[in-house]
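Missing here: one protein chain of the complex. Every other protein chain is in place.
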Amino acid sequence: MTSNEKGKQPKILILATLAGGYAGADATGQAHTDYPANTYILPVMCPVMFPPEFFVRAFERGIDGIIIMYSGTDSPYKVEADGTAALINRSYALMKTRGIDIRRLRLAAICTVCVKPFLKEVNQMADLLKGIGFVKDEIAAPAAA
Amino acid sequence: MPEEKKFPETTPASEEVRVGVYTCHCGGNISHVVRCERVTKSLGKLSNVVVARTDPSFCSDTGQAIIEKDIKELGVNRVVIGACAPSLHEQTFRNTVTRAGLNPYLYHHVGLREQDSWVHGDDKDGATEKAIRLMSAGVAKARLLIPLDPIRLGAEKQALVIGGGVAGLRSALDIARQGIRVTLVEKSPFLGGRMAQLESIFPTDEEPRQLLHELIEQAAAYPNITVLTQAEVTAVSGYVGNFNVRVTQRSRGVSDEMAEALAAACTQETPDEFNYGLTRRKVICRPYEGCYPPLPAVDWEHYDGQPIQLNGKSVVLKDEPQVHELTAGAIVLATGFDPYEPRRGEYGYGEIPEVATLPQLIRALSRVPEGEPLTWNGHPVRDVALIHCVGSRELDGVHEPQADGQVNNYCSRVCCTASLHTAVELRQRFPKLNLYELYQDIRTYGRGHEEIYRQAQAKMVRFLRYHGDERPEVAAAPAGDTHPVLVRVKDTLTYGEEIEIPVDLVVLAVGMMPRQIDSLVNMLKVSRGADRFLLEAHPKLRPVEMAVRGIVLAGTAQGPMNIQESLSAASAAAAKVASLLGQGRVELPPFVARVDESKCNGAGACVEACLEEGAIALQTFQENGREVKRAVVTPANCTGCGACVGVCPNRAIDVQAWTLAQYEAMVDAIAMETPAFSEAEK
Partner (left out) sequence: MDNLHVDTLVVGGGIAGMQAALDLADQGFQVALVEREPSIGGKMITLSKVFPTLDCCSCITTPKMSAVAHHPNIHLLTYCELQSIEETGSGFHAAIVQKPRYVDARKCTGCRECEYACPVTVPSPFDRGLGAYRAIRVPFSTAVPQKAVLDMENCILCGKCEKECPAGAVDFTQQPEPFEIETTTIIAASGFELTPLNAKKEYGGGKLRNVVDPLMMERFLAPTGPYGRVLRPGDGKEPTSIAYVQCAGSRDQTLGVEYCSRVCCMYAVKQAMLISGALPMADITIYYMDIRTFGKGYEQFYQNAKAMGVEFVRGKVAAIREDGEQNPVIKVELTEEGRIVERTFDLVILSLGMTPAPGSNGTTSTSLSASLGLPLGTDKFIAIPAPNANPCASARPGIFVTGTAMGPMDIVDSIVTASSAASAASAYIREHQKEAVYA
């Protein structure tokens, strides 16, 4: 199916660490393995820099799913493993108050050669969004959450 | 010597933002999927974009010239390039814009190949839309880029080499010859590593310990090189140019005067790893005559603490470890390899005494006096089978995984030639032996190696070829049989005939495994590949450097290599260290936290969140007669993780070139309801 046939697609934002997920995405590219095109990867040094409000703002602007691909305990940054997990928990709490399905935000440890885990995460999020639909509809009808 | 690099005068932030957008075809790699012309057309319509172009390859000289010309002639002051992965060419284009007079950090790179065209080949529309949104996000970020200067640090003209085998020694010597001081740290009590355990090196048939001796003599005599044996790196902090390293060194345990006498008097024994456990040695010993340092040392791992009787006196040996704190501008990892240790029962290893590894056979042969016959386990040896690819070229789903769940699916590269070289030696020394080589493919690739293969063929070594998924089987022969072991193989050279060979000795040509260096890997934050060997930054562009700046690779820590290849890699590593430290100065990218003084009110959340030693602190300033507190960053200690950014209640701190506002702008561009690409259709 091409995008034309599919019409409007949900948007998946992937915040990927340079030491982990971003390199993993490049490795997936080098393996020439296909995955959905509605995936937008932005490199980050370490995801702890984002306050929970950043994610909520992104959802409100129309990003339907966010995957944080971090390096976990393999990170060059001491703060990354625990700091990111704590950040996710704070973000979930905030998402709930705004009526956003917390499954729209996921944390995954992706290493530089993690081709299969990368594809699994992307496909899982794509499948989830097929089921739960666009974030705008959800925010418009907060009671459903 | 080159002059200090000076970046061009930085562009004032107030100046009008003029973005140039460049979408690379990557010689078709991108343009076969992404409609680059459409991307260009769409991006050209965005505000601030003054020019948008495509080219078959912007990384080429002509491509770069186009960008330089736009900067000079069209006043482009922000550059966005969509091309291959930034790991490949971000630096190339930073240099390009710098040459044209633009600050290198006014450029943003978008990966359109690995993360778009190569993964959405069957969705050209989707890939094109993705490219447009990612490039739009790039423009959104570019609008907010500000000129930055690198952080300039003094670099210690001192290097640390970890590993005292042939690669570490060669690296140390070559670095020292460039006028850089070197500390060489070796874990064992003696230098030389695995090479000392060999008896003859192909293809020159030289004596390895003689070659090592010459190398060690040069290195040890070099006034610039400090050798620490029985020493291990126990802590590392810092960064390229200024690594702070703690080395813990155990005592030699015996004074120079007493060493020989105590070694002679020592009675406690342990298996001798120099001979791969074939013999036993004392716990005060040296591996071989002529080793370096020349005198015996105490093996603290095995010494039981009991007194040693010498001249009527009881001597108890004490280990008093010494801690060395040193600084190093760069670190060379030359930690080497271990021969693959077959599982118990793998080809009968560990169960049948007549099954040995090739390294064991090499040690055993060195102990057979010239002219005497070869015996094994007390029996004369008449027939020998050498099995290739043990612990190498294993297949997922066919071979039993190791403890970590992986199989060694790589080729160990040296075993074919090593095995044939040994076969030729066996034939020369014991002319009546029957020799069988059981192989998949003979990989005598190196200069002079094919000649060894031809010699083995000429010397009537019998070759049997098996398939990777039908490996030979080794079993103990029934009691009373003529030979102790039976080897069964389906030989494809005789069109798949099942052949059973009775032999007196089975030799397993085992592959290479990286040494157990988990703690070093964790301390240095370096990466390993799927094969568990240390991973280079790029196999083609930067084959001896690691992704962590200032850390380079030498020898078999990176993957299987023979001695010649290890030497080359070690010298190459030295060249990288010399380039890095030769100028006594290192430049780091400016990706560190920066405080906006107008917004910081000294809340201190950043200081609490920061886990890096000495990176951020609150300081008191006098301002209009009042005392105010503000956070202050020490750039050299800041890693740029941004832990301070997310917690600041005032949005007063950001990581330079990775600001929160830039991410928000990028998200907006990606989320845009009516993306630029549909405008282009109108």
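Which chain is which? They are A and B, in the order written, and residues in each are numbered from 1.
Assume a residue touches a chain if its C-beta (ideal position, glycine included) is under 8 Å from a C-beta of that chain, and two chains touch if they have at least 3 such contacts.
From a predicted model like this one, the values you see are computed outputs, not experimental measurements.
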Among B:177, B:462 or B:549, residue touching the chain not depicted: B:177
Selected from B:344, B:540 or B:626 as touching the chain missing from the view: B:540
Among B:61, B:257 or B:400, the residue in touch with the chain that has been omitted: B:61
Contact with the hidden chain (one of B:323, B:368, B:395 or B:460): B:395
Residue of B:441, B:481, B:500 or B:623 in touch with the missing chain, whole complex considered: B:441
Where the unshown chain meets chain B, residue by residue: 1-2, 25-29, 56-57, 59-62, 64-65, 84, 88-89, 92, 95, 99, 157, 174, 176-181, 201, 203-204, 206, 208, 211, 214-215, 223-224, 393, 395, 409-411, 413, 441-451, 454, 492-493, 495-496, 529, 531, 533, 539-541, 543-544, 558-560, 563-565, 567-576, 578-579, 582-583
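Operating definition for what follows: only the chains that are shown with their structure count from here on.
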CA centroid of chain A to CA centroid of chain B, Å: 31
Chain A partner contacts - residues on chain B that touch it in the complex: 85-87, 111, 113-116, 118-127, 129-130, 133-134, 137, 525, 527, 529-530, 535, 547-548, 591, 609-612, 639-643, 645-647, 655, 658, 660, 663-664, 666-668, 670-673
Chain A residues within the chain B interface of the complex: 1-4, 9, 11, 13, 19, 23, 25-30, 32-46, 48-51, 54, 57-58, 61-63, 74, 76-80, 83, 87, 112-113
